[in-house]
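Certain chains of the assembly are absent from this excerpt, and the rest are unmoved.
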């Protein structure tokens, strides 16, 4: 678990910078997914838990919720990118899918 | 996510990282689920034993959360695929 410390192993092929980028991307997607699950659960699933299955209304709500969350993700990403570009290079802001 | 730019050694390393993360994610989901269902279902502390009503609630909560996560995961994958296709069209 030592993502920190930049232990650069003298392995021939593995590029640790590229590796780190990939791990960061994975962490990012996991984080977004967990927030998406939690947000849409709060928005769509009744906390009374009277039955074990998603009912029709909840299922439809979840589908729309995911679509809207992606749209918000895109809008926020574009906004951050435009702010980043205005602030200078903005190289770090090209990360929304 | 697209790891095709990585070389074979890097992809092998990435597989191990992903496998480890999946275990961590599962454990995190587990404790998150316990917390969520406990908070929603348990509000009576006049007894230390789970009532049958609370137990039913916890079981339904767990079931529903798993189905919810599965559904979100399926939609997430579709949206991701759409977004990647849209991005490839641009280049």
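Per-chain residue numbering starts at 1, and chain names A and B are given in the order in which the chains are listed.
Assume a contact is a pair of C-beta atoms (placed from the backbone, for glycine too) under 8 Å apart; a residue touches a chain by one contact, two chains touch by 3 or more.
If you're wondering where the values come from, they're calculated on a predicted model, not measured in any experiment.
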Chain-type multiplicities in the full complex (formula in displayed labels): A x3, B x3
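Just so we're on the same page, only the chains that are shown with their structure count from here on.
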Distance between the centres, which are taken as Cα means, of subunit B and subunit A, whole angstrom: 12
Interfacial residue positions of subunit B with respect to subunit A in the complex: 1, 3, 5-10, 13-14, 17-18, 21, 25, 28, 36-37, 40-41, 56-61, 63-65, 67-69, 71-73, 75-76, 79-80, 83-84, 87
Contact set on subunit A toward subunit B in their complex: 11-15, 18-19, 22-23, 25-26, 29-30, 33-34, 36-37, 40-41, 44-45, 47-54, 58-59, 62-63, 66-67, 70, 97
